[in-house]
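Just one protein chain is left out here, and the rest sit where they should.
When the chains are written out, they are named A, B and C in that same order, and each has its own residue count from 1.
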Amino acid sequence: MSNPVIFKRLRGQSIVILLALVILVFSLLSPGYFTTQNFLNILLQASGLTIVATGMTFVLLTAGIDLSVGSIMFVAGVISGKLVVGGLSVWLAVPVTLVLGIILGLMNGWFVVRFKIVPFIVTLATFFAGRGLGLLISETRAVNLPDEFLQIGSARILGIPLPVIIMIMVVAVAQLVLDRTVFGRQVYAVGNSQERSVKAGINLNRVLLRVYIICGCCAALGGLVAIAQLGAVSPTFGFQSEFMAIAAAVLGGTSLFGGKGRVFPGTLVGALLIQSIQSGLVIVNADPYLYPLITGTIIFLIVLVDSQRHYRRKQMKGIST
Amino acid sequence: MTKSPNIILYLCLVYYLAAALVTPGFFTVNNTWNLLYNLMPLLIVAVGQMLVILTAGIDLSVTAIIAVTSVVGGYIMSADYSPVDSSSLAIALGILGMVITGGIIGLINGISVAKLKMPAFMVTLTGLMFFGGFAVWLTKSQNIYNLPAGLVDMPYTSFLGLPLPIWTGLLVLGLIYLVLNKSLLGEWIYAVGVNPKTSRISGVNVDLTIIMVYMLSGVTAAIGSVLYTARLETGSPVMGQNLLLDVIGAVVIGGTSLFGGKGLLQWTVAGAFFMAMLDNSLNLAGLSYFLIMIVKGVIILSAAMLNVWGERKVIWSA
Amino acid sequence: MLFRYYWSLLVIVGCLTAGCAAKEEGTVIGISFETLQTEYWVASIEAMKSVCEENGVGYLEAVANGDANRQFEQVNNFISRGVDGIVIAPKDAHTVIPIIKAANRAGIPIAIYNRLPAENEGDYITVVADNYEISRNTVEYMAEVARESGKKHKAMILIGDLGDINAVNRRRGFDDALAAHKDLIEVVAEVPTEWNQEKALAGVTNALQVNPDIDFIFSSSDFLFPSVVSALKNADKYHPIGHPDHVILGGFDGDAMAYRMLREKYLDADGVQDVFFECQESVLAVIRKMREEQVPDLIVDPGFVIHQQNLEQKAESMWGASF
Partner (left out) sequence: MAVNGGQVLALVGENGAGKSTLMNVLGGIHQPSSGEMHLNNEPYAPQNAEDAYNSGVAFIHQELNLFPNLSISENLFINSFPTTKRAGLTLIDRSSTNQKARELLTRVDLKVAPDTRVEDLSTAQQQLVEIAKAMAGKPRIIIFDEPTTALSRHESQALFQLIGDLRSQGIAMIYISHNLGDIMQLADNIAVLRDGTLVSAGPKDQYSMNRLIRDMVGRDLDSYFPARSKKASDQAVWEVRKLKSDRVTNISFKVNECEILGFYGLVGAGRSEMVRAILGLDPVLSGTVRWKDSTYHKFSPAQWIKNGVVYLAEDRREEGLLTGKSIQKNIQLASFPRYLNPLKLVKYAPLDQESKVYADITKINYQNLNRQQVQTLSGGNQQKVVLSRLLMTHPGMLILDEPTKGIDIGARQEIYGLINKLVDQGASAIIISSEIEELLGMCDRIIVMGQGQIYREFSKQEFDKNTILEAALGSGISNMDRGD
């Protein structure tokens, strides 16, 4: 009764085909696109987004949502920026940022788990409170960062920019955790059905709490990597990042209904796809205002397919008395 | 429906007194008008949002609808672009155009949620991004100016003693009150919110109800946008971009349950009044807007907690 | 339990409002800024506050984070607070009109800082820099530097938010300045930034990608320099003056980073708005208006161009130097 496994494998890789198609189209449109420099550029610019989307994938896998990643990026960035400007060494600022991300993620998780509040209301509230906190600390002024910060952004190891290396490490560790650890498999179980997870003896609250902590930590790290390239934290930093992160994960095959999705290749390719489109549009000098329309349409279609597939599966499994 | 007076009514009263005593310039006639002007558009949009939340849905795209309708209205009404020369006709056409645009976006949201079975928050989040981008793309992020005098003076012209925005607000409130408490659609909204399966078996057209609430949310967002556009005298592609917190805050703090089916109109009116009063009083006290953002975020979280806590109390007693 | 919870929440919010409400009476000026996003705005609001203190005048400040609607509400709050004068850095030339009307209706003198409002018959004073002249002179100087090198140049401009009248004037200044040097300098890229650093970085990076031999860059605001520098470093084109592939750089505002780049000989020229002069004039204009003295409706700040040659003597009147 289940469709042949090969067809399923192909459908899983449809996202990679879509990426190849996009690269092909833009390469034809402008010669400057199909160069290693440009691809390195895309990887560099996508590194921040990918790390945040990796954290978001964990939350989406449990059929949750986190709208506050943009604000976490901003708050963590502002605080660590102020510390560095105030004299703290850059290499100390990194752990501080991650700890901040973890604390904010913990807060999200605590409200979702302890009070059973709908995740998107919790994260919508922390979205605003977080943005407000960041603006309070930075007094709505852009925090210009010293050059050492830019070092991280432009440092190269064996020719590969540091942010790209950090991105690859985060994606690799995330997929390892999801595939090979008990917690990882339980995330998929919780995503499939919280009720059955409890029956199977899984500590539901601990899994959910950890997932939001990971999302907060990734948001902070992703923000750090993005700031290292920008050199400054402006008051609108991280704006709409939550939508981009969800878009990357959903494009990568993560289902909003939980239990389905992978960080590698899924979310990584989803993020690269978004960044390739963005860079392509800029290089072919297309009207930059078109960009949200294109992303919005692609996301809507992907969510539509995901919902129909979920609805049909639920229809088939109806109760029989 | 148990008519227990909700806690929010007391909260508004007590806060109003506290603010009047403490904040300078709060308890003046001028500021009360100021408060009402800020309240009206927010109230109109919040009431539309309440209908959606009553069916256990959510409409995050309202601020994008406000922006798109503000731009559409701008193009129709502004002297630079308007196809019609007489200004009163332009205003009528403009407002009609805005309401229709709001309705269409609401229809798209409704059909996606009801017929295509897509999760409400994702449909409207994508709508927020798409239509927000659409408004900016239409105008290349330029505002539209030279709106006709009729519209621009609207907030300041009174009719039988009350300025027009207040009349608009009262009219919308009256209409929504009729829909919610006296009409077939109102009964269906409450039924679908509590249990869509039971409603469907009892002959309720569930899909139509869901589509209607999203359309009404779109239309109320458009009417709110008319007031904002008139007051600011510009059709702006980023109109209302910071309103989402106030709109959803007003409904949640009013006590309307996020799980659907529970909530009265007067609760949201009190909730909107509380949010507007909060903004006004904290502003007067010299708090910077981002401090206010933090306070609002905290208040929504605690209101959601009570919301869920109240829900759980009901389940235990069954 | 329910009521107790709400009660505790109420107390926190109540004392918050009480805490900040104890402002001293006497003449009070409301200072409303659209944003503090760039160093320029921060320097401006600091300057205005010090001018108020010098003249023994109290002040209230409000920042709208780029939302014209919130700025309108904030000014309305000033009016109902009964301020005696208003100084405003508006979001744009048109949304300031209803604010001017509100001030006029309340009979409160209002001064518009930095952005010239669109045509309207309100009663207000404007203090603004001549963006067109300053940017034209700056680019004129950059063109001379290019002419001395004798090589043909490819130019790029970072454009500000097209809704901001100043950004449009600065772009006109850039275009008119280069019109006279068509033979030497060809404009190959116009990057829209909407005063957003992320968009600026992406735009400059990709523009350099498409034509790597750009060697003449004018930024409509020094606030975008972090993005420009980061992009140039990535394409490893960030070299001081005198280095063979030095990119001729020019900016506007005269903030601290521009000053540092001038010192380190990376920046060729920078159009400076005299912030101290403009803020002084706008606050004093409102104070004089309060005392019904005669005040001109428009006060223009000629500003000046600072470059490598006149760096020493112009430095102290450049606000970025001491920021």
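Points worth noting:
We take it that a residue touches a chain if its C-beta (ideal position, glycine included) is under 8 Å from a C-beta of that chain, and two chains touch if they have at least 3 such contacts.
Remember, predicted model here, so these are calculated numbers, not experimental data.
When the full complex is examined, the chain removed from view is found to touch A, B. One of A:V78, A:I117 or A:I202 touches the chain omitted from the figure, and that residue is A:I202.
Across A:S27, A:N192 or A:N205, the single residue that touches the chain missing here is A:N192. By the touch criterion stated above, the residues of chain B touching the omitted chain are 1-2, 178, 182-188, 190-191, 194-195, 197-205, 261-262, 314, 317-318.
Touching the omitted chain from chain A are residues 1-2, 5, 176-177, 180-182, 185-186, 188-189, 191-193, 196, 199-202, 259-260, 318, 320-321.
Operating definition for what follows: only the chains that are shown with their structure count from here on.
Viewed as a contact network, the protein chains are fully connected, with every chain touching every other. Ranked by how far their CA centres sit from the centre of chain A, the chains are topped by C.
Across B-C and A-C, it is B-C that has more C-beta pairs touching.
The distance from the centre of chain A to the centre of chain B, each centre being the mean of the chain's C-alpha atoms, comes to 30 Å.
For the pair chain A and chain C, the distance between C-alpha centroids works out to 34 Å. With touch defined as above, residues shared between interfaces to two or more other chains in chain A number as follows: 135, 140.
Touching of two or more other chains is recorded for residues 63, 65 of chain C. Of all the residues in chain B, the ones that touch chain C in their complex are 7, 10-11, 14-15, 18-19, 22-25, 28, 30-31, 34, 37-38, 140-143, 145, 152, 228, 231-234, 236, 238-242, 278-291, 295, 298-299, 302, 306, 309-310. Interface of chain A with chain B (complex): residues 65, 67, 111, 115-118, 120-122, 124-136, 140, 240, 243, 246, 256-257, 287, 289-293, 295-297, 299-300, 303-304, 307-308, 310-311.
Contacts from chain A toward chain C in the complex involve residues 30, 32, 35, 37-38, 41, 44-45, 135, 139-142, 144, 150, 153-154, 226, 229-232, 234-237, 278-279, 282-283, 288.
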